[in-house]
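Just one protein chain is left out here, and the rest sit where they should.
Moving on, here comes subunit A:
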Amino acid sequence: MSQITDAYRGLKLGERWDHAPKPVRWFVMLLVVAFAFYLPYLNILPFAYIRTDLTSSGSDWASVLFLIVVYMIVAVGLNVVIGLAGLLDLGYVGFYALGAYSIALFGSTNSPVVEAMQSKFGLSEEWAVPFVVCIPIAITMSLIAGVFLGAPTLRLRGDYLAIVTLGFGEIIRITARNLDGVTNGAAGITQVPVPPGPESDGRAFFNTIDAERWYWLALAILILIIFLARRLENSRVGRAWLAIREDEDAASVMGVAGFKFKLWAFAIGATLGGLAGLLFGSKQQYVEPNAFMVQLSFLFVAMVVIGGSGNIYGALTGAFLLTYLPERFRDLVDWRPFAFGVALVLVMILRPQGLVPSRRRAREFDDRREEAKEAAADV
């Protein structure tokens, strides 16, 4: 026992975590996940102070949680693009919008696309593409958009890429606003479908009142995505991305097919953005172009950068803070943009690497000790 405590002494929190036995880590993770699922019902003082609906002007707590998780999905996706592959994408909201519009266009009985299909195939006016089918449609559409945007533009580097992607985000929004015959233009599309589920009291399982169900759904998806994203990070793909970010020419000479991996990063990022947009559109049950302003893109980038570029948990932290804090301090209405600006500047001055910077290497702490010992004995 004393050996264990000795081993822990003087280690930083992150290293302690890496050093902890596997069952302990699993147990802690399970606790965190359980707590996350319990959050909507959090009512024990003093913890309940983190709720956003304490005052009458506050926003619905579960809805805020849902939005946080949706933005977390966005942040994980954008972290692949910006944090790992080092591609500055300022038009990420374009993919988010595409995801939301995919489900609205194909799933809503109110959408011109569905109406056209109804009259063409003689279907009833109630018919629309089922929600479950809309998911692969949304994913495919955003994936294709990612590849289409990436294929010609990924030959650009740095700032040039940022400008092109910035344009892309605006193109999607402006197209959605002006293509009246397809997207209903500025009026938007109503009756966006919700996920299927057992009905009760004549209301769908996923309805506008029980927001915590939406939150749980999004949280489950987020956990799955984190799991997959970590797999990518700890593989030859993740290393290729890092190598490209660090020195693209050297990576290329070392056999890393730069363009291919950059395109993958873009496509994966786009897919996650689309998925988040789908959840958002479905929960709102209403999609309109003004929900996808360019500011949202900047907010997404800010989440990744403030949290700690290149680290999933950093991105999650960033997404949480930048979504939660403005909602929690809604009372300060007029001061919020100011506080946001000051916070951004402070983070950039005091902690330019982000709040939770990448410490991926520390994870190999156990190996490190062992291998170093081995090597010392060998040489």
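Keep in mind that, in the parts below, a residue touches a chain if its C-beta (ideal position, glycine included) is under 8 Å from a C-beta of that chain, and two chains touch if they have at least 3 such contacts; residues count from 1.
We adopt the following convention: contacts and distances are computed from a predicted model.
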- Task: Quick one: find the hidden chain's UniProt protein name among "ABC transporter ATP-binding protein", "ABC transmembrane type-1 domain-containing protein", "Carbon-monoxide dehydrogenase small subunit" or "Transcription factor zinc-finger domain-containing protein".
- Result: "ABC transporter ATP-binding protein"
- Message: So one chain is hidden, and I want to know which residue out of A:Ser200, A:Ser235 or A:Asn290 touches that hidden chain in the complete assembly.
- Response: A:Ser235
- Note on the structure: Among the options A:Ile50, A:Met254 or A:Val345, the absent chain makes contact with A:Met254
- Since one chain isn't shown, list which residues of subunit A touch it in the complete complex. 228, 231-232, 235-237, 239-240, 242-243, 245-247, 249-258, 264, 268, 358, 361, 364, 367-368, 371-372, 375-376, 378-379
